[in-house]
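Heads up, one of the protein chains got dropped from this complex, but the rest are sitting where they should.
Right, chain A next:
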Amino acid sequence: MAESLSDTLWDVVICGTGLPQSLLALSLSRSDKKILHIDPNEYYGGAEAAFSLQEAGTWVNRLSLPTEAGSTRGVFRAASITKPPTASTSLSFPRAYSLALAPQFIHARSELLSQLVSSRAYRQVEFLAVGSFFIIKPASAPTSAKPTIVRIPSTREDVFSTTAISAKAKRVLMKFLKFVVAYDSDPQTELWQQHADTPLADFLHEHFKMDAELQTYITTLTLSLDGRISTKDGLAVIHRHLSSMGVFGLGFAAIYPKWGGLSEIAQVSCRAGAVGGAIYMLGTGIKNTTTTDGEIRLELTSGDSVKTRMLVRGDETVGGEVGISRLVAVIDSTLKTLFEVVVEGAPAPGVAVIALPAGAVTTAGGKVSDSPVYVLAHSSDTGECPVNQSVLYLTTLSTTDSKDVLQAALGSFLTAVSEDRVPDVLYELYYEQDLGSVESQTEDMIFHFPGPSLSLSFDDRTLGPVREAWEKISGGEAVEPDYMIFTDREGALDDDDVYD
């Protein structure tokens, strides 16, 4: 029944099942294109994959081996797993976990969500609210013997009711928030334009007379990895955050796909591709490509040789200049206080964001962090860990000390959130992620997606190259307004069947 892979002239071979490739498969799922979608990995999701503990172990081992033909090392390196011996009995079975390699939450106003809704793919994904943002202040004798955690007021009611900041600071904060809402129109534009490329913190200080603490609140909302985001970019990010507030419900600005984040969106998109007739093969990479008059001949690692009109694949080169270090930790606490509902009627959040600003972390060796560490705390509602546990995703810019910095940050975080006892760490996964190339590239009939963004929230710029690839594949048939707009697939038939 199944036609042979090598007899078909494919319209496109998509290599990799990371988010961009998967969204491309979704965008083509109602076309008549003949699509072969392969991935050298045995799992879906590429850089956005989510792993059980067993899969994480396999992944770490594979990263330590020399790269095989047909696969590239990709953007990850230096991975290791640590299981404190005392805690091993508390870990559940491996499949009870779904650890996201590069978790990103999605702002309500993101174009990604509009596309998931208009393409009907959202029906197979469950989303949780991303709740409060917090800051950890280091211990400062004599007033506080341990690090403390403070919630950043993020709604109007919050700003009024918080006891964390002074009345004067509240006025400053409100004035700033009001400014951001219309920051991109006159007369506000004039105010910041000349500072566009200088650090946001300086602008906040000069124009709003914000003290260092308020500046930190605001820069934390931008999730800037180096903490030195420019005024222009910073205002845009905060504007996105504030305008996303309340779009899908009270009290939250962003959402996170249950069961491992973007990995779910990639899988659901690939399923849509399969429903549309695309053929899927995992554990199959490209060994060799030869281009001959209007066709590309691909030698696959499976031994098959296929021919296609176009090849779309992920980034093969690693930029290497900027990178981030990540630490994923499973802990034996529900972190109840971080996931409290702070606005009446709001859904219980599954994700909380905690920042340890630059300088807030000191390693055992006495090194002080020079960029922020961000912690995304995921409750068991995300389906990423069993009940009574939580998963922490720590991220900071890579330096020679970043592993120690993340360890120290984890320690401060756990001390700051502890009530009666400091939670135990049951499992740790450390790795580094390089920045891939930032632009898409086309050579002849081959299209390369850029590497994954290092951002902690989904970057809409990821979507541009997907559309570019779609246009190239669709050629003259492309009808712009139809991009990613589909009707529901399910059949109309809805008979009654009675059985007693």
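As a convention for this text, contacts are C-beta pairs under 8 Å (C-beta built on N, C-alpha and C of every residue); 3 or more make two chains touch, one makes a residue touch a chain; residues count from 1.
As a working rule, contacts and distances are computed from a predicted model.
Among the names given as "Pre-mRNA-splicing factor PRP46", "P-loop containing nucleoside triphosphate hydrolase protein", "Ras-related protein Rab-3" or "DNA replication complex GINS protein PSF1", UniProt records the absent chain under the name "P-loop containing nucleoside triphosphate hydrolase protein". Of the options A:Leu9, A:Val275 or A:Val438, the residue whose C-beta touches the omitted chain is A:Val275.
In the complete complex, the residue from A:Trp10, A:Phe76, A:Tyr97 or A:Phe127 that touches the missing chain is A:Phe127. Those residues of chain A that touch the chain absent from the view are 1-2, 44, 95, 108, 113, 116-117, 122, 124, 126-129, 155-156, 174, 177-178, 181, 242-249, 252-253, 255, 258-259, 264, 267-268, 270-272, 274-277, 279-282, 284, 347-348, 350, 381, 487-500.
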